[in-house]
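Got a structure for you, written out below as structure tokens; questions coming shortly.
Removed: one protein chain of the complex. Kept in place: all other protein chains.
As written, the chains take the letters A and B, and residue 1 is the first residue of each chain.
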Amino acid sequence: MIEDFREYKKNWLVGKVESSELLEVVKKVKEEYRTLITISPTDFLERIELNYFFTDLESKKSLWLKTDISRENSKIESISHIFGGANWHEREAFSTFGVDFIGHPNLKHIIISSDFYGKAPFRKDFDIEAHQKEVEKHSLDIASNFEDEFSENSDTETTLNWGPTHPASGPLRLKVGVDGEEIKKVSADIGFVWRALENLIERKDFVGAITAVERICFMDNTNSMLCYAMAVEEIAGVKPTPFAEVFRVILGEVGRVSSHFMGIGGFFGTMGLHTLQMWAMDSREYFLDFLEDYSGARIATASIEAGGVRFPLNLETLNTLEKAIEYYESKRDEFHSIFLKNPMMKKRASQIGIISADEVHEFSMAGVVARASGVETDIRKDEPYSAYEKFDFKVVTKNGGSAKNRFEVIFEEIDESVKILKQAVSDIRSGVSEGTYNLEKDHLVKVPKKLPKGEAVSRVEWARGELMMHLVTEEKGKTPYRLKIKAPSFNHTMMVEKLLEGCTISDIPIVFGSMYICQGDLDR
Amino acid sequence: MSGEQLFQILVFPGMLFILVWAVFVFWFFRKLIALFHKRVGPHYNGYMGSMQTLYDFAKILTKESITPKGINPYLFSTIPILAPLLAITPVAFIPWSGVGSEIVHTEYGVLALIVFVGVEPFLLFLTGFGSNNKYSILGGIRILTQTVSMETPFFLSALAPALLFGTMNVSEIVSETTLLTSIVLFPSFILFFISVLGVLEQPPFNIPDAEQEIVYGFYTEYSGTNYLLLKIAEFSEFLVVFAMAGVLFFGGTECFFFDSFFCLLLKMLILAVLMIGIRATTPRLRVSQMLNFSWSYLLPLTLLNLAFILFAKIYIFGGVQ
Partner (left out) sequence: MIKVLDFFDYARSESPWMVHFCSGCCSLEMAAAMGPRYDWERYGYLPTPTPRQADVIFITGLVSKKILPVLLRTYAQMAEPSYVVALGACAFDGGPYNDSMSVIKNVTEILPADVFIAGCPPRPEAIISGLEELKAKIKRGEPSSASQGGLWKEMKF
């Protein structure tokens, strides 16, 4: 049933199926690949191509299925009853591309604001300028519908709007149906930070797209640039120098560490304790100092681009990093004894928000959340990119899958990242003294401005989990034709709805905080 | 009304004293929690930022006081007047400057203190109920739950000194306190302090105004002067319970070397440091965990403690005189 079945890269298979046979194929696929990564539609003007990405977190094998549907009658069978994780991804494709998924249990618009309902804004023929002319009317409409939308109470149940201005929520709304303190039903309303990045990138050139890509989420912005750069390099057929690869690892790990610091702080913040937040922020500043020394900006670094890293490296910059590592290690034991072993935290967090390993596979959990449930998945090990193969580190896993376990995983991953950073710094130092690395010239390999026609999938281990990008280019294209971004918080927020049922109001912030969600990559 | 009475009402230990205390303790809390956070806290206004909280209070006073639509405005605005009045009243039962210096001389001082401190949460519950806000109502219900379960250990542990000394007269308790009685009463003090955290909604029992869960609980709709009055009520409650702990368990104004008001103040500040220390290191509990803790651990322990006090009274202090 699968045509043109071939190997795409190591551990990756790609093939094409007829849209009518998709459901049968997917049922077979489920036996071998238990997780759906994402669904990525691409509009080719005469047809819409749907790309299904599957993976198996245990065997580390992945599959890429393509299927074509017509533009006018864009209908296809829903696979959300086979893969639970497909639910929101199908809703996203429905909202942005107008693809109708037959048999989807709850095919409502998601992410997009109400003026785009039914208009498929990401299709190539969508007239943005005409739409933007009426922006005033649209925002007035949204504003006047606002009140009705926020007051939904029935006789037996009160609806609490947890967010979007709640002190712990960030720009996201959980509609929580409560009976007293008990939660009856939760449904998430997202899209408050929707910037339509996937569409925005189509109007930027390959270098300019970096500014958009790094703004997916500022907590860890280096790894998202790395993911994009890898996709462009694959199509251009360029390989960065060994020095650039090692330095990308350094930048990526610094991004991860600074994100994890916010993560552990945020977790304790949800329980009304801000001390860890402050202490973590204190250590985080030193890592940001390094980014600032290197790129000139604290968080908006724009430091990784296709072909390598943007700036040559001054060896003294590494001293800043070493100072940051030293500072953190001098504080580490305090963190450990006061917060990781905190009895109150254990009492509150060890029984709630439990995700089993099966649910991890079923609902496409990634990164920290998956590892806390005992699933050993880490793209850095599974599909090594950059120079991660060179370095020795272990994948932190915990069994139990509770909110507490997730906190512990984040905490211990900081140590692993610091371990990688130390190795990478000494690698660069020894490379320079041996003369293999030239810091002045090696940092960037030239990538042509126009890329050939092609398609690439790149995955990196982001701070919050797997980040995947699907890049499509046209012949002699100056801009990306289509960039699909799959970010982990999307699935994690979907999971929050399930986790909270049957809990009490007190559990909302802590479960939400432990899922390590960033609204930036939730909405994109 | 004599001049002395007027002084007592308006200056010490009345209005002015309470205001100065509120301004001071707000600053003290902020500075201290900043220390735990590795920050500086208020710094640029006045010496070490000491004017900052005065500015804050003055600012809140000049802000608009909003009364939301669709509520009973009398209920909404009366409670913020009643709450500080009720919170200040027990000040009259505390001997501020030595034995016999309380304003109201009564044989039942301990009882009065307990009642006035214990009734305050019910007023705050009404603020939550009168606000017509989902979060406020939840906060109100939480206050009620917490008060009901925390107040029993509170008054049982506060009554321990009365049991030991055989009197409810606060001045007599102060004058009879020795180092030995303080040691014997130390377990009662710990239980008292824990239940006070519960009654005053302080971490780890700050469940009714849990920011991350229900915004600001019963405070959510209050602004301007009303909010200021509620805050003053909160701070004067701190004053009362700290002084109460100092007086009942540690001999009030009496120290080893000298007896004065500042001795009591020092004891109160030590308690404040202890409270902020707990606030800076302990996450908040869940409602059900608080209930469980209160009824299955704290209450039995206070009862046991009473038995221990009786035992000590008979075998260490030679029985009932």
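We adopt the following convention: a contact is a pair of C-beta atoms (placed from the backbone, for glycine too) under 8 Å apart; a residue touches a chain by one contact, two chains touch by 3 or more.
As the structure is a prediction and not an experimental result, all values here were calculated from the model.
Set against the missing chain, the residues B:Q52, B:S157 or B:T302 yield one that touches it, B:Q52.
Here the missing chain is touched by one residue of A:P167, A:P312 or A:P384, and it is A:P167. Touch with the chain that is not drawn comes from one residue among B:F125, B:Y227 or B:F242, which is B:Y227.
Contact with the chain not shown here comes from a single listed residue; of A:S20, A:S139 or A:N438, that residue is A:S139. When the missing chain is restored to the complex, the residue among B:Y219, B:F235, B:F250 or B:F293 that touches it is B:Y219.
Where subunit B meets the chain that is not shown, the touching residues are 30, 34, 37-45, 49, 51-52, 54-56, 58-66, 211, 215-216, 219-224, 227. Although one chain is not displayed, its contacts with subunit A can still be listed: residues 112-116, 121, 128, 131-132, 135, 138-140, 142-144, 146-147, 164-165, 167, 170-171, 191-197, 199-200, 203-204, 211-212, 215, 217-219, 262, 277-279, 281-282, 284-285, 288, 298-300, 520.
One rule holds for everything that comes next: only the chains that are shown with their structure count from here on.
Interface of subunit B with subunit A (complex): residues 36-39, 134-135, 138, 141, 203-204, 206-207, 210-215, 280-289.
Touching subunit B in their complex are the following residues of subunit A: 158, 160, 166-168, 180-181, 268-275, 278-279, 282, 338, 342, 344-345, 347-348, 504-509.
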